[in-house]
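Only one protein chain is missing from this complex, and each of the others stays in its spot.
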Amino acid sequence: MRDPVTTVRPAAWPKTPALKVGPADDACNVLIVGVGGQGVIMVSKVLALLAQSQGFEVKQSEVHGMAKRGGSVFSHVRFGKRVWSPTIPKGDVDILVALEWAEGLRWLPFLKAGSGIFICDTKRIVPPFACLNRKPGAPMRYSKETPAEVVAHVGEAYAIDATDMAEQLGNERAANVVLLGALSTALDFSSTDWERTVAEFVPKKTIPVNLEAFRRGRGWIEDARTSTPAVDVPAPTPATAAPYRIRLDINPAWCKSCDICVKMCPERCLILNAERIAELAAPDKCTGCRLCEWLCPDFAIRVNLDAPEALAR
Amino acid sequence: MYIETAADFDVTDYLRKEMMPHFLCPGCGHGIALRALLWAIHDLGLDRDKLAVVSGIGCAGRLSAYIDANTFHVTHGRPLAYATGLALARPDLHVVVITGDGDCLAIGGNHLIHACRRNLKLTCLMLNNEVYGMTGGQVSPTTSETRLTTTTPLGNQEPHFDACALATAAGAGFVGREVTHHVPKLKELIKAGLEHPGFAFVEVLSDCTEIFGRKNDMGSSSDMMMRQKSEIRPSAYLDTVDTPFRSNALPTGVLTRNDRPEYGAAYRQAASARAGTSS
Partner (left out) sequence: MNAIDPTLTGKNAVKLISGNHACALGAIAAGCRFFAGYPITPSSEIAERLARSLPEVDGVFVQMEDEIASIAAVIGASMGGVKAMTATSGPGFSLKQENIGYAAGAEIPCVIVNVMRGGPSTGMPTRPSQADIMQARWGSHGDYPIIVLTPASVSEIYSETIRAFDLAEQCRTPVVLLYDQVIAQLSETVALDGAGHASATRKWASGPRADYKPYDGGSDAIPAMAKPGDGYRTHTTGLTHGEDGFPTQNPEAVTRNLSRLFSKLERHRDLIDSSEALHCDDADVVIVAIGISARAATRAVEQCRAQGARVGLFRPITFWPFPEMQLRQATANARAVLVPEMNTGQLRLVVERVLAGMPVEGIHLFSGEAIAPSDIAARATALARGA
C-alpha cells in the first residue's frame, strides 16, 4: 500500500549544523528499528562492519521480531574505543533510524533527550491488529502523529519517504539503503568507506541500485539542511467509508439451527433467534467475510456486498 | 486470488431449489463439501448439460439429487463402476462421482482401486465422515481406532484406512485431501481434480455430528470442524521440520499428481491406430 505521506521535511528545522557523532570516548549508540522484511538487520550490519573496519570495538545485538515478515524488528549497534554492554539503555540512543513510521514512534523514548537524531521513513506498514475491526475501510489504531508533531520533541529529525525514493530507482527493497545514506551524514565516516561497505553487503547485481539509493539518501539530508524547510503535510486519515454495504440474506426455511455460523463467525455477530434460526444480531460488526455463507451446510446464508452505486440507484 | 469468484458465485444457481432444504442432519459437513464442488464447477464454467454426477448409497450418495445437472443415484458401492461406463461411452460428458467412506472403501473398494489403476478421466469426491450415518452409525473403514459406533460398542479395534494413501498406491493420477472448514481451499482442490486429465480422487474430511459426534461426545459441528482442522498438516509443510504440526497429522492438499496416460483417450487412440492398419 502506498503511503499517503509524500516527502516531508521537518517544519522545525534545526539551524545548527548536524551533530556529528564520532569516535569520542563514549560509545556511539545507534538504534535501527523497523518491520520484519524491511532490512533492519542489513542496515545495522553495514554500520557495524564499517565501524569495526575503522578500528572501533563494536557490539551489535538484534531482536528480529519472531523473524516473521510483518513483526517488529530492532537492532542495537554500539561502537567506540571500548564498549561493554551489548544493548543501549533507554534514553541513550544517539541516532534512531526507523524504517517504518510507527516503529520509529514506538522507539522515540530511547532517544537521547535534546540531542538525539531521529531519521525515519514515512512508510506506514499497518499491522492487522491495528484495525479496529475487520470491515473494509475500517478505522485504524495506527499512530496519528504527524511528522511535525514528532519533530518538536526531538533534537534533530528527518522524515523521509525513503520507500518512494527507492521505488523511483526501481527497487522498493533498497529503501533501507536510502536510510543508510541518510544515517551516513550523521557519522564521521567517509562516503567512500560507506559505499565500499554497502557494496560488500548487497548482492552483486544490486550494487549499482543500492549505491544510487545510498547517494540519494545522503543527498536528501544534505539538501534538507540547506533548503528552506517544507511545509509539513499531515498524514491524511484513512477513508472510513466501506466500499460496499454488507447485506445478509438468511433463508429461514433452509436453516437447520446447527449454529455453525454462530460459532464460526469471527466477529460473533450472528445468533440463533427465538425460533432457533440464524439471525444477524450485530450488523455493524459484520465484515462480509463470507465464512458463514461458506460454512452453512444448508445453503441458508448468502452474503451480498452491495456497491454504493447500486445502493444509490 | 482463489476467492475472487465468491461474490458472483451463488450456490442456489446450481441447486435444484425445489428439492431444498436437503435431507442432511443439522451441521452435517456434506453440505459444505457440496458447496465447494458447485463452486469449483462454477469457477471452471462447466456446462451443466454436459456434467454428469454419479453417486452411490449413503448420506453422501443423496447429494447428487440436489445438483442441477445430469444426476445418477446408483447402487451401493458402485458409482465408480457406473461412472466408468458412462464416461467411456460418452467422452464428451464431464463425469463426477460423489461417494462416502463406506460406499467407496468398503463395498466399493474394489472399484476404487481399479478406477485408480485404470486412470479414466473421472473426479471422485469421497466424503469421509468416519461412519455409516444413514443406517444409524455403524463402524466404517475410516472410523478411527477406539471410537464408539453402534457396531463397536467396545471401541473400534480395527485400524482405519488412509484413503489417499490407498488411491495413490493404486495409481490414481491425482489425489488430494481437505477439511470442510477450509472451503476456498477445498474448492481449489476439487477444481484441480476436475481439471486433471485422468482419475482424480479427492477425500473431504466431513463431520457427522448428529450420530458419530454425539456417540463419541465430540461436541457441536463447529467443535468437530475445529478438531479436524487441528489434526491436519497441509502438504506444503510435509517436508519441513520446524512446524507446529504433529508428526502423525493427516496431510492435506494435493498429495499426488502425475500425468499417466488417460485410459479413455488411450483406448480410442489404440482403436483408431488399429483401424488404420486393418484398412
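Just so it is clear, A and B label the chains in written order, and each chain counts residues from 1 on its own.
Just so it is clear, contacts are C-beta pairs under 8 Å (C-beta built on N, C-alpha and C of every residue); 3 or more make two chains touch, one makes a residue touch a chain.
As the structure is a prediction and not an experimental result, all values here were calculated from the model.
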item: Where the missing chain makes contact, among the chains that are shown; value: B
item: Contact residue for the chain not shown (choose from B:28, B:81, B:105 or B:208); value: B:81
item: Candidate in contact with the missing chain, chosen from B:65, B:148 or B:250; value: B:65
item: Contact set of chain B toward the excluded chain (per top definition); value: 16, 19, 48-50, 52, 54, 64-65, 68-75, 78, 81-90, 92-93, 110-111, 113-114, 267, 270-271, 274-275, 278
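In this section, only the chains that are shown with their structure count from here on.
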item: Inter-chain centre distance, chain A versus chain B - centres from mean C-alpha coordinates, in Å; value: 45
item: Chain A to chain B touching residues, read off their complex; value: 253-254, 256-260, 263-264, 290, 294-300, 302, 305
item: Of chain B, residues touching chain A in the complex; value: 3, 6-7, 10-12, 15, 20-22, 24-32, 35, 180-181, 183-184, 209, 220-222, 225
